[in-house]
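Can you keep this structure in mind? I'll have questions shortly.
Missing here is one protein chain; the remaining ones are kept as they sit in the complex.
Note that the chains take the letters A, B and C in the order they are written out, and that residue 1 is the start of every chain.
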Amino acid sequence: MVNKEKVSLEEAVADIPDGAVIHIGGFGGVGIPVDLCDALYRQGARNLTVINNGVASGKVGLAALIGGGRVRKIICSYPRTPDPEVFEKKYRAGEIELELVPQGTLAERIRAAGAGIGAFYTPTSVGTPLADGKEVRVLQGREMVLEHPLYADFALVKAEKADRWGNLTYNKSARNFGPIMCMAAKTSIVQVREIVALGALDPEAIVTPSIFVDRIVNVPYPTKET
Amino acid sequence: MVNKEKVSLEEAVADIPDGAVIHIGGFGGVGIPVDLCDALYRQGARNLTVINNGVASGKVGLAALIGGGRVRKIICSYPRTPDPEVFEKKYRAGEIELELVPQGTLAERIRAAGAGIGAFYTPTSVGTPLADGKEVRVLQGREMVLEHPLYADFALVKAEKADRWGNLTYNKSARNFGPIMCMAAKTSIVQVREIVALGALDPEAIVTPSIFVDRIVNVPYPTKET
Amino acid sequence: MAEKLSRRQIAWRIVQDIHEGMYVNLGIGQPELVADLLPPDRDVILHSENGILGLGPKPTPEEADDDLINAGKKHASLVTGGAYFHHADSFAMVRGGHIDVCVLGAFQVAANGDLANWTTGGDDLLPAVGGAMDLVAGAKKVFIMMDHNTKDGSPKIVEQCTYPLTGRHCVTTVYTDIAVIDIKPEGCVVREKFADMTMDELQARTGARLTLANDWHLLATPNVG
Partner (left out) sequence: MAEKLSRRQIAWRIVQDIHEGMYVNLGIGQPELVADLLPPDRDVILHSENGILGLGPKPTPEEADDDLINAGKKHASLVTGGAYFHHADSFAMVRGGHIDVCVLGAFQVAANGDLANWTTGGDDLLPAVGGAMDLVAGAKKVFIMMDHNTKDGSPKIVEQCTYPLTGRHCVTTVYTDIAVIDIKPEGCVVREKFADMTMDELQARTGARLTLANDWHLLATPNVG
């Protein structure tokens, strides 16, 4: 019987090694898998590369990983937060590397990794500093920039409901990067508010089919970014 | 008040001109918008380029358009049917052009058109006759072929339910190419089994958001491919 | 009579160019005022980068749902007919040319339509781009909402942007506190100018050469606060 549920957060993240590349879901604090991030913090892995839309704020979750010096590099679209303590201080001190990517290009690069696309051309960022050094080609009469997939070893994602196969639904704008990150990581680890019986999710309304999910952990009362 | 419902199939397809490029949904007879195709047949447009997974069989819908000599070119992955009368005879007589595309590349080229991707690299078809003349590049250690978006002037699609804004759900495997074709055409025209009140579709379970839909027609008892 | 439009009046003016049935993305900050001034009987469907079509008004504290925010990371609501989707689908809408209008702020707009609105290149703030580069590359029309001049009086409409670009040749129209200016192949064309301001006065406050549209008229708005 296929059952992807792990008994604990600790078990779910136990094998994430130093140096891993990790997709972390969430946008503006919504959909962030704070409990998985905290478990990873306790686990102790270092030298991580993290792909997330931002750099997180507060003291838990991704902010704890950054603040605790576990993250070597961030790939994101919006590394600015009201609280400069966590990321900005480390960045200005040269202790963390930053790759800035337009938000839509970030999403499409993650999807490309999940969908087996080797690279793609996008009009986004042509003529801007973010296209510096990138190949440009005219397609459909427009200049386009070549962008490459963003693979990850692991994805940490938060969803609403899962069944034991790993089919997922999300809640409102907490969906954001979750579905494409589950696609793009070798191993996707999902904290869900509720685990339901196989068959309880409407097959027409499953957002992430089970094939993209490797591990689920039930976290009925998820921690919020603070 | 936004209301994309058209009163008749005739009104919905009235402005499709000779020479139009048309995405037609469906796979294996399921999800084919037969009634829209028949309305287009009656409307009389000629010299069409049609993108569909196959070449249709029977006497109605896409088969009628092909049989009636309205289609100049087909772009598809599977131009073989039990009944050679419709497409094969015309093809062997040189009366219709064929562009053969692997099914996954077909789907991704349609999505690329809808998503504003200028072109993409895929490992599919490398080393085969379907890659002849195409640019090949090594990415992630593999040879990949450059593929271009498949735009269309119109999409004809069949869905299950719509609201007046054009939000759509589909039924089972009839979903197939519908969502990506709605994205990829300048004007997307959808026949639906049922029109429901705005708000009746679960926002978490809408498959095609209204932004991708231009016209809907209520066809409670759709014609089947025969 | 006021010497210039208030921000709400600029937003009101933009609303006049947003029509029934349009899909619209409003940038963070000032452009959010546009939502407040849309007539309730006009079906305009707001897109939010973080996976929402049909963004509704700010909820009451009781109605606020921590899983429902807008791109500015503030609590939001969903209108009847709205839908949720993931980030790649959201930016397929943007990049694929499905958004009719996006409204953004700007540091500088050039006469050729170049836009600079994400970083001044200085060291005071970390560079953060968000979805701006995707929006200006993909939206059918890019409306800029901004003060005509900086606080120290420098022009924000210029011959060439000196700040790092967000996109090239992307701006459709600039709505400022004193003018409505279309960016056309021939350059900056004044469609509307405030009150009895002369073209010389307007030109003096602008860093790029202006021409006056044949069918120009006065920029007049009601008092909307």
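One rule holds for everything that comes next: a contact is a pair of C-beta atoms (placed from the backbone, for glycine too) under 8 Å apart; a residue touches a chain by one contact, two chains touch by 3 or more.
These figures come from a predicted structure and were not determined experimentally.
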Displayed chains contacting the withheld chain: A, B
Contact partner of the left-out chain, one of A:Ser77, A:Gln103, A:Thr122 or A:Asn167: A:Asn167
For chain B, residues in touch with the removed chain: 27-31, 53, 77-80, 87-88, 91, 98, 100-108, 110-111, 122-130, 170-180, 207, 224
Positions on chain A contacted by the hidden chain, ascending: 1-2, 111, 113-117, 163, 165, 167, 183, 198-199, 201, 203-204, 206, 209-212
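As a convention for this text, only the chains that are shown with their structure count from here on.
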Which of B-C and A-C has more C-beta pairs touching across its chains: A-C
Where chain A and chain B are represented by their mean Cα positions, the distance between them in whole Å: 33
Centre distance in Å when chain A and chain C are each reduced to the mean of their C-alpha atoms: 30
Sites on chain B at which at least two other chains make contact: 115-117, 203-204
Where chain C touches two or more other chains, by residue: 78, 84-85, 88, 91, 94-95, 137-138
